[in-house]
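Have a look at this one before I ask anything.
Of the protein chains in this complex, all but one are displayed in their positions.
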Amino acid sequence: MKAVYALYADPDSAQLAVDSLRREGVAERSITVISSEPFEEYEFSRRDKPTWIFWLATAGGAVGLILAYLLASTTQRLWPLVTGGMPIVAMWPNLIIMFELTMLGAIIMTVITLLITARLPTTRSKLYDPEVSSGKILVGVENAPDDSIEKLKQTLRATGGEVNAG
Amino acid sequence: MSHRWGMAVDLDRCTGCEACVTACRAENNVPTVGPEQAARGRAINWIRVERYYEGEFPDVRVKFRPVLCQHCDAAPCEPVCPTYASHHTEEGLNAQVYNRCIGTRYCANACPYNVRFFDFANPVWDKPLHLQLNPDVSVREVGVMEKCTFCVQRINEGKTRAKAEGREVKDGEIKPACAQACPTTAIVFGDLNDPESEVSRLSRSPRGSKLLEDLGTKPKITYLR
Partner (left out) sequence: MNLEKKNKINDDLLRPVLHTSPWFYVILLVLGGIIVAGLGSWMYQMSHGLVVAGIKWPVYWAFYITNFVFWIGISHAGTLISAILRLVNATWRRPVTRCAEVITVFALMIGAMFPIIHLGRPWLAFYLMPYPSERGIWPNFRSPLVWDFFAISTYLTGSTLFLFLPTIPDFALMRDRTTGLRQRIYGMLSLGWQGTTKQWHRLESAMQIMAIAIVPVAVSVHTIVSFDFSMSPVPMWHSTVFGPYFVAGAIFSGIAALIVAMAVLRKVLHLEEYLHPVHFHNLGKLLLTMSLLWGYFTFVERLTVWYGNAPAEMAVFWETQTGSYAPLFWTMVFCNFVIPLPLLGIRRLRTITGTVIASSLIVVGMWLERFLIIVPSLAMKNLPYSWGFYRPQPVEIMITIATFAAMAFLYLLFSKFVPIISIWELKVGAHPRPVLTPQEEEEAQELWRVRP
């Protein structure tokens, strides 16, 4: 199993390449498009499942809220010192702590979700070509079965890409 | 019986002699900062006598007002301390815990009476003046806040003695240094929970008012005009 890919100079030809790979019967999951900037207007960028990140961030916020409430009210009850005639568990000031830790929870959860779903950081070798940072777009098939490599190379070359095998 | 310590200051009797200021310094190991630092505003006076002049010479009238920590029931200095160094005890005192204090000085800003003081430098008592230090009172180090404690060491001593003798604390038995030193007994200290005590009686006087009462701090010192 190896990876087959080609580099394209502009997003339109990359889109053609993806389409032709599909016509060859390559599974959607195996088609990889790598670029140095996102091309959201193109269909090849929109093949992912919808993201759960909003719900996860909200969940992170909820965890932060609960932790903050527990931290403030429990510690205030552990050492019930009267200050300024305020109640021992002072709700209004505690709301501020709760707000901050809610936002912190949401932010940290967002970052963790990003790292996990984008598979960062990753050290195992994966498909990449430094030419991508010069602006070329990489369209390829990861884990192509050995017998189909030549056919895939032809397909990619037909749409105008510089073919390499990785 | 639980106590609620309070004070009454009779402004009519106060002569502005500042014996209270001196006695307080001696009793509580209040540091003397020296003339240069005092000129720069670093002098520490747990109790001070404020002087206000009214009128022009020769019709001048001087008003004296001893100002010390009012041990407010809704003290603005207490909730703002981040380390609980300033908090309210069950007997109504505003306590300052020196070893919790990290010196943010927020309490001093919040105090409308300006009765909280900061130790700008490590206090120094040249020999043999160190012999006069009161062993019942801690010496504060640089960077902490200090203020009047209603001579809490004397309160504790009085309560301990009364308990050892198996009786209640008598009214007038516990006297902070300022009350003890005042030649005209303008300063009266006692238990506000005891309706028969001198201080309770004076607090109910029609001449009585509280300092900056409208700020809502609920101070416990009644000033008698």
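Letters A and B mark the chains as written, and numbering starts fresh at 1 in each.
In this section, contacts are C-beta pairs under 8 Å (C-beta built on N, C-alpha and C of every residue); 3 or more make two chains touch, one makes a residue touch a chain.
As the structure is a computational prediction, the values presented were derived from the model and not from experiment.
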Touching the absent chain when the full complex is considered, from A:106, A:141 or A:156: A:106
Which of B:25, B:105 or B:159 touches the chain that is not shown? B:105
Against the hidden chain, subunit B presents residues 37, 40-43, 48, 50-52, 67, 76, 79-84, 100-106, 108-110, 112-114, 117-122, 142-145, 212, 215-217
What is the set of subunit A residues that contact the non-displayed chain in the whole complex? 9-10, 32-41, 44-51, 53-54, 57, 71-72, 75-76, 78-79, 81, 83-84, 86, 90, 93-94, 96-97, 99-101, 103-104, 106-108, 110-111, 113-115, 117-123, 126-128, 130, 132-136
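Everything that follows uses one rule, which is that only the chains that are shown with their structure count from here on.
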Nearest whole angstrom, what separates the Cα centre of subunit A from the Cα centre of subunit B? 63
Sites on subunit B touched by subunit A in the complex: 73-81, 84, 86-88, 218
Okay, in this complex, where on subunit A does subunit B touch? 79, 81-86, 90, 93
